[in-house]
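Removed from the display is one protein chain of the complex; every other protein chain stays in position.
Letters A, B, C, D and E mark the chains as written, and numbering starts fresh at 1 in each.
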Amino acid sequence: MATSTRKRPRSSGLTHADAQGRVRMVDVSDKAVTSRMAVATGFVRVSAAARRLVRAGAVKKGDPLQAARLAGIMAAKGTATLIPLCHPLSLTGVLVDVELARGGIAITATVKTSGQTGVEMEALTAVAVAGLTVYDMLKAVDKSMVIEQIVLVEKRGGRSGDVVRRS
Amino acid sequence: MATSTRKRPRSSGLTHADAQGRVRMVDVSDKAVTSRMAVATGFVRVSAAARRLVRAGAVKKGDPLQAARLAGIMAAKGTATLIPLCHPLSLTGVLVDVELARGGIAITATVKTSGQTGVEMEALTAVAVAGLTVYDMLKAVDKSMVIEQIVLVEKRGGRSGDVVRRS
Amino acid sequence: MATSTRKRPRSSGLTHADAQGRVRMVDVSDKAVTSRMAVATGFVRVSAAARRLVRAGAVKKGDPLQAARLAGIMAAKGTATLIPLCHPLSLTGVLVDVELARGGIAITATVKTSGQTGVEMEALTAVAVAGLTVYDMLKAVDKSMVIEQIVLVEKRGGRSGDVVRRS
Amino acid sequence: MATSTRKRPRSSGLTHADAQGRVRMVDVSDKAVTSRMAVATGFVRVSAAARRLVRAGAVKKGDPLQAARLAGIMAAKGTATLIPLCHPLSLTGVLVDVELARGGIAITATVKTSGQTGVEMEALTAVAVAGLTVYDMLKAVDKSMVIEQIVLVEKRGGRSGDVVRRS
Amino acid sequence: MATSTRKRPRSSGLTHADAQGRVRMVDVSDKAVTSRMAVATGFVRVSAAARRLVRAGAVKKGDPLQAARLAGIMAAKGTATLIPLCHPLSLTGVLVDVELARGGIAITATVKTSGQTGVEMEALTAVAVAGLTVYDMLKAVDKSMVIEQIVLVEKRGGRSGDVVRRS
Partner (left out) sequence: MATSTRKRPRSSGLTHADAQGRVRMVDVSDKAVTSRMAVATGFVRVSAAARRLVRAGAVKKGDPLQAARLAGIMAAKGTATLIPLCHPLSLTGVLVDVELARGGIAITATVKTSGQTGVEMEALTAVAVAGLTVYDMLKAVDKSMVIEQIVLVEKRGGRSGDVVRRS
C-alpha cells in the first residue's frame, strides 16, 4: 500500500510549494498511448531584397529554405533537450515546410507520434528553429527581420481532444 | 559558369553553385577577435487567466518565468548545435529576462562574447527557447498563446558596427 | 573461469577478451515492458553562511534550489547520453526536490517510466547534476562544499522486484 | 512557376516539390512495432607499427580498442541527433566489437530495438564513430590510416524482410 | 541590501527580483584569460564481492574503470551543457583516474584550460559522471553502493588564487 514518498505529496493542494514555483515534469504514467499529431506555423518577416536573393538562390551561406527545413526537423527531435519540462518522445514523422510567401518566409511544421503526451512543443520548436535558421542565413542582407506569429494551428489525439485554430 | 566545383575552389564566383543553394559555414578565420554583445527581445501573448496563475505562483508545472530564464540561458550556449551554420562560440555572459507584462510575457536576452563572429543568433535563440518554455508551462491553461516579435534590438562590436533598433 | 555471456554468439567463448573488460550495452530485448520507478537521494554539505544567502534569495547567480531542480530534471532526460552503457528510455515523470536542510541542501529525485529497464541511473544522475548545480551556484561563497551520499533509496517494477533502502 | 505548396499535401504526386529536394522525416506512424536488429562492419587500415603499439598497450592516449567500443555504443544512441532524417529510437541492445586484424582494426556493430523503423543507421553510425575514434587515438603514430568498407551485413525484422550480405 | 549588479540596467535596483532568485550566467567579459586547472576527487563505496569482480575483469557490462574514465572525460567536455550557469570553455587537458581502492573505487579528475573562468565544475562533473558510470556497471552485483565525498582538492589560476584542500 501507498508508496509513501513523503515530502512530495503530488501537486494537489500544495499551494505553498506551488507558490514557490517548484518545477516538475508532469507525471503521465497513467495516460494512454495514443496516436497524436500537431501542426504549428510561424513567419519570418523579410525584406523584398532578401526575398529576391532567396528566390535567385544567391544567398552566400546557401539555400535558407532547405537548411531551415532540416534544422526544424532536427530541432523537433531535440525538443526534450531544449524545453526543460517536456517529456522525451519518439517521433514517427516530421515535416517542415519553409516557403517564400508575401512579405517573408512562411513555416509550417507537422509532427506525429504515438505516445502518452502530445507533440505541440515539438511542432512549435521545429517552427521556431526553422525561423531562427532563416534569420541566420539572411542576416547579412537584412538586419531588421522579425520572427513572428508562432502558433499551434492543429492538435489531434489525446484526452483534450482535437484543437484547430482558425487563421 | 558551370557547376564544376571540383575540389573546393572556395565560394568566389561560384554563382551557379550558389544558385543550387549549397550551404557553408562562412569562413571567419581572418576576422578580428573583438568584444561583442547582442540583445534580442520577444513576446508571448498570454491570456489574462494564465497571467493571473503565473502571478499567483499557481502553475502546475512550476514557475514559468524561472524555468524560461534558465532554458533561455542554456539554449544560448547550445545555439551552434541548433542552428546549422552558426559558428561555435564561447560566451562570456548571458542574461535572460522573462517578466509578466501587459498582455503577456516579455523576454529580453543579452549575450556577450569575445570572438570572431557576433552573438545575434545566441540572443535570438535564447529568446525563442525562453518563449517556447513559457508556452510549454502554460499550455494546459491557455491554448491560444502566440510567440511573437522576436527581434534583434542591439548589437555591438565587430566590423558591421553598432546596430540599435528603435521599438 | 568463463563469464558465460550467453545470447551473443559473437563474444561467446572469448573468455580472455571478457577478462579484458569489453563493454556492451546489455541486451534487454526479451525483458517485459513494465511500469518502473526509482528514487535516489543525495546531499550537498554547505556552510551556514552560504545557507543564509540561499534562504535570503541573495545568491548572485540566482536561486540555486530552482536552478538545481531544473538541471536535475534535464539531466534525468539526458542520462543515456552521459552514462555510456545506459539504455535510452522515454521517461513519464520526473520530480527533483532540492531543499535547504540541516547542514546543507538535500536532494531527492523520483523518476518513472514504462520500459524494459529500470530508471535507477536516471534518478541518480538527476541527484548528481542537481548537486553539481547547487555547487556551481554557491562556489563563490563557499569553497569547501562536499557532494555526498548519493544513493538509491527505492526501486519498483521489473524482474528484480522492489528495493527499498532504510535511511 | 509558383511553388504553391499550401498546407502540406503529403509527398504524393509532389513531383516538383521533390525535384527541389525538400527533406522530410518519413512518416512511419502506420508501421508495426516489431523486433529489429542490424549488423554493420567496417575497417580501419593501420600500419604495422601502430598495430604493434596497440597490441603492446603502449598508445599514449590509451587503449584505442576499448575507447572505440564505448564511443561506438554511445554514437549508436545518438544516431538520430547526428543523421538529420533518422527517427529517434529506443535501443534494447548494442554491441560493438573492435579488434586487431590483419592489416588494421576490424569493427562490427550489432544493434537491436523494438520499434517502427530499422536500426541500420544506428549500426552503421556505431561503426563509423568507432572507426573515427581508432583514428583519433592512433593518428600521432600513423598519418595515413584509411577508414573503409563501412557496410550493412545483416538486417532482421520489419517489412522489407531479412537482408544478409555475403562477405 | 542591494546586490549591486551594475552594468545590466535591466536588473539594476531590482532587489526584490533578486530576492526571487533570477538566474544569470555571470559576466566574465572583463576577466583575464589565464591558465587554469582544477582537481576534484570522489569515491564510490562498493562491496568486497563487487570489487573482486572488477579486479578479475569479470563484470558483465565490461571494465567499469575504463568506461568510467572515458565517461568522466566526455562529461568534463559537456559540463556547460549540464550545469545551467556554467560558462562554455575549451579544455586543453583532462585526466580521469578511476582505481580500485580500499572499500571502493577512488576517482580523481584533473582538468586544464586557458580561459576566463575556472574549471572546478568540469573537474567535479567528471568525477560525478565517472562515479555514476561505475555505479551503472556494478549495480547488477551490488545494490547498495554510495557515491560520496565529491570535493574540489586543488584549483590554480584566476583571480581567487590557488586553493588546496587537505585530505
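Assume a residue touches a chain if its C-beta (ideal position, glycine included) is under 8 Å from a C-beta of that chain, and two chains touch if they have at least 3 such contacts.
All values derive from a computational prediction rather than experimental measurement.
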Answer for the absent chain's shown contacts is A, B, D, E
Contact with the hidden chain, among E:Val26, E:Leu95, E:Ala140 or E:Val163, goes to E:Leu95
Interface residues of subunit D toward the undisplayed chain are 11, 15, 18-26, 42, 56-67, 70-71, 74-75, 78, 82-86, 120-121, 124-125, 128-129, 131-133, 135-137, 139, 143-152, 163, 165
Omitted-chain footprint on subunit E covers residues 35, 66, 69-70, 73-74, 77-78, 89-97, 99, 108, 110, 112-114
For subunit A, residues touching the missing partner are 62-63, 66-67, 69-71, 74
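The rule is short, and it goes like this: only the chains that are shown with their structure count from here on.
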Touching both subunit C and subunit D we find A, E
Contacting subunit D as well as subunit E are chains C
When centres are defined as mean Cα positions, the distance from subunit A to subunit C in whole Å is 28
Rounded to the nearest Å, the gap separating the Cα centres of subunit B and subunit D is 32
Rounded to the nearest Å, the gap separating the Cα centres of subunit C and subunit E is 15
Residues of subunit A that touch two or more other chains sit at 21-26, 66, 70, 78, 84-85, 89-90
Contact graph of the chains (line, ring, star, complete, other): other
Checked against the stated definition, the touching pairs are A-B, A-C, A-D, B-C, B-E, C-D, C-E, D-E
